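Only one protein chain is missing from this complex, and each of the others stays in its spot.
Letters A and B mark the chains in the order given here, with residues in each chain numbered from 1 onward.
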Amino acid sequence: MNPEASLASSEASAPRRAESTRWFAGVLAHGAGTMFFVALAFAAGWYRMRGLWVLPAVAPSVLPPCVAGAFLLGVGPLLLRASRVDASTPRRALPWLGGALVSGAGFLGTQAAWLHVMFWYRDLRVPEGGAFASAFYGLSALQAVHVGLVLLAVLVAAVSTWRGGDARDAARRALAGWLFTVATFGLLFLAVYLP
Amino acid sequence: MGGVVGGEARVTPDLSPARLILSESTPAPQPVPSEAGGAGPVHQTPVRSAPPANAVTPRMSEQARAWTLSPPEGASTYGPRIDALLERSHVFEAGLAAVMLAWLVLAVWRFRGARPVVAANGGTRRSRAWVLGLAVCVFVGVDGTLFLGSERYARDVLWNLEVPANDPRTVRLELNAHQWSWEARYAGEDGRFGTPDDVVTWNDLRVPVGVPVWVQLVSTDVVHGFSLPAFRVKLDAIPGRVNQTWFQAAREGTFEVACYQHCGTSHYRMRGLLTVLSEADYARWLHEAGRLATQSYDADDAAAHWGWEWRAP
Partner (left out) sequence: MRASWVRALWTTDHKQVARQYLWGGLGFLLLGGLLALLIRWQWAWPGQPVPGLAWALPESRGALTPPTYTVLFTLHGLVMIFFAVTPLLFGALGHFVLPLAIGARGFAFPRLSAAGFWAYAVGGALVLASFAVRLGPASAGWTSYPPLATPAFTPGVGQTLMTVAILCVGVSAFSYGLNFVVTVVRCRAPGMTWGRMPLVVWGLFYGAVLNVLFVPVLAAATLLLLLDRVAGTQFFIAGAAAVGGGGDPIVYQHLFWLFGHPEVYILILPAWGMVGDFVAYFSRKPAHGYRLTAGAMGAVTAMSGLVYAHHLFTSGLSPVLGRAFMVLTLLISLPAEVMFLNWLMTLWRGSVRLTSPMLAALATMVVFGLGGITGLALGAVATDVPLHGTMWVVGHFHLTMGAASFLAVFAGLYFWFPKMYGRALHEGLAKAHVLASAVLFVGVFGGQLAAGYAGQLRRLYDPYQYTYLKHLLPLNQWTTGCAFLLGAAQLLFVGNLVWTLWRGRAAEPNPWSVGTLEWTCATSPPAPDNYATEPVVLRGPHVLSQPDVQQQLGRDWIGQAEAAVLGGTE
């Protein structure tokens, strides 16, 4: 590597470098969060394998998480679109960011409504429901928190765009986070929701 | 070799201090292993299978033995295989350590303040190849020996439950670990668990000599570790699962059962005795203990009926 060249490139694009540093740190943090989730899902899978996984009398349907998953999947393309608007017209990103927020809220709402129904109307309680109930609520909530954090970042980006800022970098960072939430949701679906 | 009679100990396995005191006050026989059996000290020479060679060697003083780096006295038919493997790998490892130390000391002594002979890039291609080659050779030699020996032992003994499963003389033993005692259940003369003639003992295992003993192990409360130092046996007792292992005694005598997983305040007192009897003595004891157990059988004492159907491997 030619030191002079790298020096020149580093000085030419200091803000870009800072942004990719932030992006990289975000990826690492989301990765660690995913590792945390994977460890917990491993425990859930273990209980399942050991037969300590007693499904409630009325097993939860797969339909609500499928709907929620569709909402979640919708967030990504919208964020991608928002991160690619033209630099001269950053406000063009607003509808896309808004759409991502709506879709994400749809995911959180669906999940919340489903857990609410399971708890109050299907009598799946913690800790009486055993390992299944604990994993069901615990992992769903944890995954929702992860999604919530990503959506919070999108909200901040949207507000700053609305005030005239350029939030394409923020959208790109949120996009990386979104990928990890999709991975954790898939894992959640396989380990817990799938009967 | 008096002591605990099997049938007496049908005690509710609760966690109250009363039970603890009971198990502590149980008159346990306390013979020193070397004095038991009357045959004097016995050292096993490494042999591949039963029957063992009972080479009687003069005993060195107990105090001196502490400094010899020797494992606990063995009494298992297959233990000498582990001992031999361990000894062999220790010889390799001691050699490795000696070479490493000698090399280091020699380098420091020889090149202290010397004029350095320098290659610009830290070694030549050839010297790096030597390092890699040497590392691979050491790895293949030392780790390979260990792996092959270990694998053979695991295949023949440790994970080979076929031996006790196929031997008609096998003694089956259900073991329930408590804070802080070992509760053992024998099937009795009918050979079936969960019948009135089941013999239950506390901290007192009895097995016949020269016969496979098949242990299935659970825990009532926390994780315990069932170890028979003289038999090179170790297995975790974990609540909620049945673990199993087996061993075979090579000689008569009294040995110790120890807990090796930290299981609470009195972990260090979780000591039991294992008495190896002749086959005739064992049969006599089992018969007598079974008779007492049948007499004192109480069908309503649910806590006493903790045994399970024997699980095939």
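Rule of thumb we're sticking to: a contact is a pair of C-beta atoms (placed from the backbone, for glycine too) under 8 Å apart; a residue touches a chain by one contact, two chains touch by 3 or more.
Remember, predicted model here, so these are calculated numbers, not experimental data.
Asks: For the full complex, which residue in A:Met35, A:Ala59, A:Ala113 or A:Val159 touches the chain that was left out?
Replies: A:Met35
Asks: Using the touch rule from the top, list residues of subunit A that touch the missing partner.
Replies: Given the touch definition above, subunit A has residues 1, 3-4, 6-7, 10, 17, 20-21, 24-25, 28-29, 31-33, 35-36, 39-40, 42-43, 46-47, 50, 52, 54, 126-127, 130-131, 134, 138 touching the missing chain.
Asks: In the complete complex, the non-displayed chain touches which residues of subunit B?
Replies: 13-15, 30, 32-33, 62-63, 65-67, 69-73, 81-83, 85-86, 89-90, 93, 96-97, 100-101, 103-104, 107-108, 111-123, 127-128, 131-132, 134-136, 138-139, 142-143, 146-147, 149-151, 153-154, 158-159, 179, 219-223, 225, 227, 229-230, 232-236, 238-241, 243-244, 255-256, 258-269, 271, 306
Heads up, the rule we're going with is that only the chains that are shown with their structure count from here on.
Asks: Mind checking the centre-to-centre distance between subunit A and subunit B? Centres are C-alpha means, answer in whole Å.
Replies: 50
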